[in-house]
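Only a single protein chain was left out; the remaining protein chains are all shown in position.
The chains carry the letters A and B, assigned in the order they are written, with residues numbered from 1 in each.
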Amino acid sequence: MGAAWLLRRLVASIAIIFAVVTFVFILIHVAPGRPCPENLDPAVCNELNRQFGLDRSIPEQYWRYLVALAHGNLGYSFADGRPVRAVIAGTIPFTFQLAGAALLLDFLLGLGLGISQAVRVNRLPDVVLGNVTLFIYSLPTFWLALLLLLVFGEKLRWFPVGGASDPVLCSVVNSLYCVGDRLWHTVLPAFTLGLVGAAGTARFQRAAMLEVATQDYVRTARAKGVPERRVVLRHQLRNALLSFITRFGLAFPFLLTGAVLIEWIFAWPGMGRLAFNAILSRDYPLVTATALIASTVVVAGNLLADILLGIADPRLRVRADTDLVPTA
Amino acid sequence: MLSAMLRRSAPPLTVFIVLVTAVLAGCERRGGCTGANCGTLINAAIGEPATLLPPSSEDIVASDVGEQLFLKLADVGMSENTLGDEDFQALLAQKWEWDGPLTLVFHLDPRARWQDGHPVTAADVEFTFNAYTDSAVASPYRPKLRRIASVTQRDSLTAVFRFRERYPEMFYDAVYHMRILPAHLLRPVPRDQWRTAPFGRQPVGDGPYRFVRWQPAQSIELVADSTFFLGRPGIRRLIWRFTPNLQVAVQQVIADQADVREQLVTPENVNRAREAKHLAVYTYGGSVYTFLSFNQRSPDDSTKPHPIFADREVRRALAMAVDRASLVKSALGELAKVPPGPMSALLWIWDPDIRQLPYDTAQAARILNAHGWRDHDGDGVRDKNGQPLAFHILVPTTSVLRKQYALLLQEQFRAIGVHAEIDAVEGAIVSQRTKSGTFDTAILSRSNDPSPSSGIAQSWTRAGFGGSNFGRYYNPEFERLVDRAVTATTRERARPLWRAAIETLNADAPGVFLYALDNLAAVHKRVDNVQFRPDSWAALLRTWRIPPDRLIDRDRVER
Partner (left out) sequence: MTFATWLALFVALVVAAEAVRALRHRGLRSESWRRFFRQRTTSWGVGILTFLVIVALAAPLIAPFDPDRQLDILHLTNHSPSWTFLLGTDFLSRDIWSRVAYGARVSLGIGALGALMAVSLGTLVGALAGYYQRWIDAVLMRGVDVGLALPRIFILLMAVALWDGLPFPALVITIGLTSWFGTSRLVRAEVLSLRQRDFVVAARALGADTGRVIFRHVLPNAAAPIIVSAALSVGNVLLLEASLSFLGIGIKPPGASWGNMIADGALSIYTAPWSTVFPGLAISLVVMSLNAVADGVRDALDPREEPA
């Protein structure tokens, strides 16, 4: 895995991002409906279109967009005229908070469950946990979100009903109390996302570890009389961890814009909700910018996962630019 | 390895986590505000405005916030009387007089100040009028000001309004629609960029409250101006918290995370609010009516009549097929009334005895049969000359109630052999299609000003073509009656004229008037002196108080 491979991958990544942005740009400009807000009269609407350059041909608009992008200018949101960079930057802390918390839960719970299942395979705890994870994995996340919000938010009042912070004290995080407040607000949405993710991870980990368990070197070690514990922990864990790293690299980008439903239900001001509203109101600059960022993170995540895997398992380095783990 | 490590360190780890959480939870800042003017009021608002600049926004939240930040010259009183000038409350204008039949002179209160210290002057009033009526700003309030010819300043505290004609609501038009803006801050901003001007996100006003901050996608915070010249506001802080829909907003109020929800809408929400021990439910009239609009022009070509709805008798038959009372009872219980015409209960012309089309499916069927609409091909849907009696109902996805009504109407029409399909699309598309006339029918909501004159003219006369008269309803007899009603000098004289006009409109069935919601609000019990003015619930927020003995944690926060 030398510099040549890295360079090739980088170039390919940039090409992919470019292709994605082009695709999104064309798609949204070709779609019917113009971004004029509700009660503007047609003359003013036309003037606005002219101002934003929407009356020019699509290739020309595309070129202008690329030029602006090269200068680091992501454009201005149609809704309120603020620079897109500022709008998106405002949502990034919240998105990362939610994604981070969800992934933490996913990782800890999923790994723990998967490993403990694989260690006691086919005995009662494994079967029970297996069914439970199967059920949770199959739940529609938005349905779970509604139920959790009703039970824990409204009826039991253990957690806040939506929002990211206490508007009275903590609209800006300026004390330890506010940090705690943010965490408190993160629990329900992160739990919803993380729980379903953890169930998936647990299933995946269990399968991965079982697969490793049957491989020759593990059986050899067992035949040699090496204690069960050590066999499990050293070989299985390490190799199963490798698969986890790839999953992690791919899960994170999903949480950026894929958590739209959760953000919507919990009124969480993240990038997913921003993207959804932008699409509906045809806020072209915001939509293209979100696509750009989302695809960059995905591609970077893939690259990172491949690099980590390459480092962690030398065997995988040989097949340098093939795809290492199939994605769902 | 991992599990062993976890097991060993679990107890201390757990204890640590518990301790930290306890400390953080206990670390709440108990501030020192303990008096008569403390208090924080959180409003669970739906949606987020794009700008707070008054002429550029018809958004409800922006309007409520604007109510606290910017003053009008004067405002209607609780009686909602819009004729003459006796029942109005002085705000920015201390006194006024008539200088001839077409000239109104306002004397501004010298104590009024912008929050950056500058005094409010007549130059601001002149500037505001010019901005509101400037086509580059494209304010939706512009048509309401068309009868004012000009506004000039006589001296720094005297503003002169000149009208084009004489009519009973001159004073109302002069004061109600405009919020006075700071000329010294807005003059430099090019008029066509007002909608996206930074001022709209950090407004400077002269009202009882001062803008503090706007956390995008989260909340807007205002703080009371203790030197406000008309009296210090009772509640120190106002926060509008944005929620994506009605359900989350109601949940927040019920879970005691917000204090006010100005409209509960559904019977279920009202019941939940009534059951919640910390909430009080207030009724305050309603200013919105919702109706099914028939487009009388063809959606494909607005110069041609609609194949179905251009026929008055068909419209009447369809209107008679809808059991409006049952629909209201089913969807809204006791919380709404069947409007006797295009009006909400706010309007003084409301009168359930106004003649309307009855609910009579037999008659409806007879009329349709008589006009050739029969089921010739046995598919359950009437048709005539090969054209089925089928159309689309346009409905915004954001309104739960209107979607419900669309489904209910679909069923009502099906019962008499009419096929209706529902197009549930986003609000922006509904606006676009209704404005351009590319729809068959649409379920629309209209908000009334306290006066019937502007609203009804805008929506149901030729003046509204290209404006809000989407269905292109036109009846010269109706317009004549409306003109006479609008120029009548007293309510007693106007009443029978309005009645005749509405009855004429009802007979033409340009739409089906479905419901007029009564506003029911849920407010935290600790808030005192809760006054709602029916046309704008937030207009009197500055008079609300939280007594010192009822302060809760969020009220005491000092910042």
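Here is the rule we use: a residue touches a chain if its C-beta (ideal position, glycine included) is under 8 Å from a C-beta of that chain, and two chains touch if they have at least 3 such contacts.
Predicted model, so just to flag it, every value in this text is computed and none were measured.
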Of A:Leu6, A:Leu108, A:Leu146 or A:Val226, the one touching the omitted chain in the full complex: A:Leu146
Selected residue (touches chain absent from view) among A:Val121, A:Leu183, A:Val226 or A:Ile307: A:Val121
Hidden partner chain, touching residue among A:Ile115, A:Ala267 or A:Val299: A:Val299
Interface residues of subunit A (partner: the chain not displayed): 12, 15-17, 19-20, 23-24, 27-28, 31-33, 121-122, 130-131, 134-135, 137-140, 142-143, 146-147, 150, 154, 210-211, 213-214, 253-254, 256-258, 260-261, 264, 275-276, 279-280, 282, 287, 290-291, 294-295, 298-299, 302, 322-323, 326-328
Residue numbers in subunit B that touch the chain omitted from display: 247, 266, 268, 271-272, 326-327, 329-331, 397, 400, 403-404, 406-408, 410-411, 422-426, 429
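The criterion applied here is as follows: only the chains that are shown with their structure count from here on.
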Approximate Å spacing (C-alpha centroids) for the pair subunit A, subunit B: 38
Sites on subunit B touched by subunit A in the complex: 1-3, 6, 21, 24-25, 27-29, 40, 42, 50-51, 58, 135-136, 138, 140, 192-193, 195-197, 200-201, 213, 215-219, 221, 237, 239, 241-244, 248, 251-252, 254-257, 426-429, 431-432, 435, 554, 557
Sites on subunit A touched by subunit B in the complex: 33-34, 36-44, 47, 51, 76, 79-82, 87, 90-91, 111-112, 115-116, 149, 153-154, 157, 160-165, 167-169, 171-172, 175-177, 179-180, 183, 233-234, 237, 264-265, 267, 269, 273-274, 280-282
